[in-house]
Every structure is written in C-alpha cells, then in structure tokens.
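The excerpt is restricted to a subset of chains, each kept in its original location.
Lettered A, B, C and D in written order, each chain numbered from 1.
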Amino acid sequence: MATVRLIGDEEAETIPAVKAVFDDIRATRQTDFINNFWRGLANDPVTLARVWDSLKATMTGDTALPPMVQEMIYIAVSTANGCSYCVHSHTAAAKAKGMTPDMHAELLAVIGLAAQTNHLVTAMQLPVDAAFLVGE
Amino acid sequence: MATVRLIGDEEAETIPAVKAVFDDIRATRQTDFINNFWRGLANDPVTLARVWDSLKATMTGDTALPPMVQEMIYIAVSTANGCSYCVHSHTAAAKAKGMTPDMHAELLAVIGLAAQTNHLVTAMQLPVDAAFLVGE
Amino acid sequence: MATVRLIGDEEAETIPAVKAVFDDIRATRQTDFINNFWRGLANDPVTLARVWDSLKATMTGDTALPPMVQEMIYIAVSTANGCSYCVHSHTAAAKAKGMTPDMHAELLAVIGLAAQTNHLVTAMQLPVDAAFLVGE
Amino acid sequence: MATVRLIGDEEAETIPAVKAVFDDIRATRQTDFINNFWRGLANDPVTLARVWDSLKATMTGDTALPPMVQEMIYIAVSTANGCSYCVHSHTAAAKAKGMTPDMHAELLAVIGLAAQTNHLVTAMQLPVDAAFLVGE
C-alpha cells in the first residue's frame, strides 16, 4: 500500500492540471494505460507536470540514443538504486521497445559485473589513473 | 592512497599468474596500458584472473549489445553506486568506443531522471501495476 | 516474513529488559502501540535498549529542529537507502506530527530533485568549489 | 578532474541558452557566483535549463517548507547517496539560510540514526505494520 493515494481516472477528470498530463501521456504513448507512477504523482499536479515534461523531452522524439538503450540505462540505475517498481516498469518498456532475451541477459550480466568491480574498487580505494583525467 | 599495494610491471613479471593476465589484457585491448584496477586486484591473482575472465567473456568478442552501450550501462551503475574511479574509467572507455558529447549528455540526463523517479517511487511506495507482471 | 521472530506482548512481559523498554516506549509516545521494529529488535535486549535510548534522546524532548522536520529528514534518508518499512513508518509519524499534504508533496519533490542532481554530479565528477570549503 | 569540461564565463557568454540560465541564476540568487554544478551541466544547455527551472520552481518563491528545511532534506539525501560535492554545496546553502551549529548537529544525529535503523530493518526484513497502511 502506498504512502499516497492513487488518483483514478474519474478523479483525474476533475483536476484540469492532472487531466492535461494524463491526456498527453495517453497521446504520446499511444495507449490508454496510465501506470501507478503517474497516479501517485498526480497528488501534486505541479510535480506531475514537471516530471512528465522532463521525461517526454528526454526520452521521446529525436534522441541521441535509441529508446531501447535509454530504457536499459534506466534499468541499470533502478537496479543499483534498488527500486523494485522501476525495475519492473522499465523492463517492460525495454522489451516493448525491442530488447530481446539475449540483450536482456547481457544487460543483467553487465550490471552484475559493474556492481562487482564498483565494490572491489571502493574496497581498494584506488587512485584514478592519470590517463583517465584528460578532461572532455 | 589505496588500502592495497598497486603491483607495478616489474613485480608483475615475477608472478606468473599475474603476468599471464596482464599479458592477456594488453593483447585483448591492444594497448600497453594497465590501469590501477588490475594493479590493485593483482594482490590476489585468483580474483584477478576470475574478474578479468568475466569481463573479457561479457564485454569483448561477439556481444548482444554494442561495446559503447555496455560502457554506458557501466557508467550508469557506477554512478548510482557512487564509484568515482569507475565513473572516470568507464567514461574514458565509452568515449574511446564512440560515445559522442551528445550521447554523453543524454546518458547523463537519463541517469538523472532515473534517479529522480526511483526516489519518487520509493518515497510513494507504489504497488507494481498488474500490466508489468506478465513474466518473460 | 522476517529473518527474526517478532516478540509479542506476552513474551515481552517475561523478559524484564524488554518489558522496561516497551513500557518506556508506551509512556513516551502515549500509546499502547508497539510497532514491529521494536518487536524484531527485542530479540537482542541490549541493542533494543541502546537504539531506543538513542532515538528518545535525539527525537523527543527539547530538540533543535521541530519533530515534524526530524521525521521528514528520516523519510529522506530512508528513501535514499531504499527502506520500505522505514518510509511507511516515518511517513505515518510525520503526518501525525503535522506534515500536511502540501508539505509531503514538496518533501517528495525535493527528495527527487536531490537524487537527480546527486547522480548528475557523480556522473560528472565535479570538483568542489573553493567557496564551499570555508570550514564551519 | 571532471568527466566534462567546466564552462567558464567567457564561453558562457557565447552560448545564448547558457547565458540565459546563468543570468537567471545570478538574478534569482542575488550573487555573481555560479558554482561548478551549473558549469558542468552547461555542456548540455537543454538539461541545464530543465534542471535549473525545476530547482527554481521547487526551492525558491512560495514554498510549503522553509528554504533551510529544504536544504537540510537535500543534505540528508546527498549523504545517503554519497555525493561529496552535494554535501558540501548544500551544507553551505543551509548555513546561509539560517542553519545554526545546533541544528546542524541534530541534522547529523538524525541522519545517522535513520541510517542505523534503515539497516537494522533491512537486515531483519520486517513486515510493515497494518497501522502504517492506512493510505493518505
């Protein structure tokens, strides 16, 4: 059970600022489905609009990285941050955007290896090699 | 300063199990450069060989994801785990494998957004939507 | 299901060191309710007493920050640490101590923004500005 | 050394989208000082503008929580996420907005206790009490 209410469609219809975002999510994603993230966030229409606008600007339209790659990066961060809901939702999204079982398997392998080397490095407290410090 | 010694080339030459890995890293990566991660890990030749074999098997040769994408996933995990050394080394690697400034900028934007929504979701304790629970 | 047993009231009555802490929690909080955190911790009466004494000393009586603010800080840390139980319990506590829906919404927005900028900073590996290094 | 370049004032003057944000930061904060976070982010003017707009909207003007409290929440999240730069910058900001040494000491004490109980709860895998599941 959540620490906030989930705003259903009926209630959303009565709050113009929420309705506007829900409508735009539906139009952008070409689906009627609004997942719980947006229904929870809808308790605060200002944050709802801000977060949706940020995601829409970064993850739709003309992007530098393929949408499937963006979702895989999202899974990687969500895993390291231990967000169960986010792992579920972005794994579903990555699959919908073309992630094959082989890619999924490799994504998991890379995430696991990264976590292993992250922890080894931190436990060894290694200085950064000069070669990595050349700036942009 | 590290919690372990960094094994230099001279010493590495005297430990066959370390020399073998260092030689393979040089041959695989086509460079003479051995970064501090391997020099720290070389205190334990067994772990050195195991970790190198894992990385070599997953991140070189015939991969399901482009090497540049693997490095970007590595950056994402390393950032969320707060590993400074790893962010430096894998950002250098991703650039070497083709990550353009535009891709780097978008990678950072996606990492930042993921962290934001991860924390919002955790603070709201949202239940996973049934639609995300359809299995593989 | 927990990795430790939850100590019920009947059993607690039979362990003087546990009974003493449970009685003090009830007296201090003016409620008969003892939540699972204390019932799990009661497997180790020494740690139970130590943790309760620490919380009581810091979060009750004459504090520098309003109790509601303390609870919001607790929610922020618990969110970043991914502790589901803690987010639930301290959100309930913050509401009981006066956190309005508007404050809750803003708390979540700040937590989300902080996570975003934390990750952006870590991915960019920025040096601390001299202006922030002026000491206390 | 950072993984991105820090954009200095001279260069910022030549990129209208960056100049606009830097000017607004200076006007909003009533200071000429632009810290490294914005100089790093300026490599990507779109993310720079988006993040600044988000922070400005949430943390300035008419807020539900006092600005000093917002900064303390920021310190709490930054600490749990292990962001050194962020701890430095937001501690400086909290002090500038009225955080006294006593408040700072109590903030640290609460952050420390929260981390302790977060880890105890996770190690015990406690079920959430029904009393905490009453919704908003």
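Definition applied: a residue touches a chain if its C-beta (ideal position, glycine included) is under 8 Å from a C-beta of that chain, and two chains touch if they have at least 3 such contacts.
Note that the structure is a prediction, hence the values are computed from the model and not measured.
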Copy number across the full structure, from 4 displayed chains: 6
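One rule holds for everything that comes next: only the chains that are shown with their structure count from here on.
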Higher-contact pair (C-beta pairs counted), C-D versus A-C: C-D
Distance from subunit C to subunit B - Cα centre to Cα centre, in angstrom: 34
Distance from subunit D to subunit C - Cα centre to Cα centre, in angstrom: 21
Whole-Å gap separating subunit A and subunit C, where each centre is the average of the chain's CA atoms: 27
Shared interface positions of subunit C, touching two or more other chains: 79-80, 82, 84, 87-88, 91, 101, 105-109, 111-120, 122-125
Contact graph of the chains (line, ring, star, complete, other): complete
In the complex, subunit B residues that touch subunit A: 1-4, 6, 33, 35-37, 40-41, 47, 51, 54-55, 58-59, 63-65, 69-70, 72-74, 76-86, 88-92, 100-103, 105-107, 109-111, 113-129, 131-134, 136
Residues of subunit C defined as touching subunit A within the complex: 82, 87-88, 91, 101, 104-106, 108-109, 112, 119
Residues of subunit A defined as touching subunit C within the complex: 3-4, 43-44, 46-47, 51, 77, 81-83
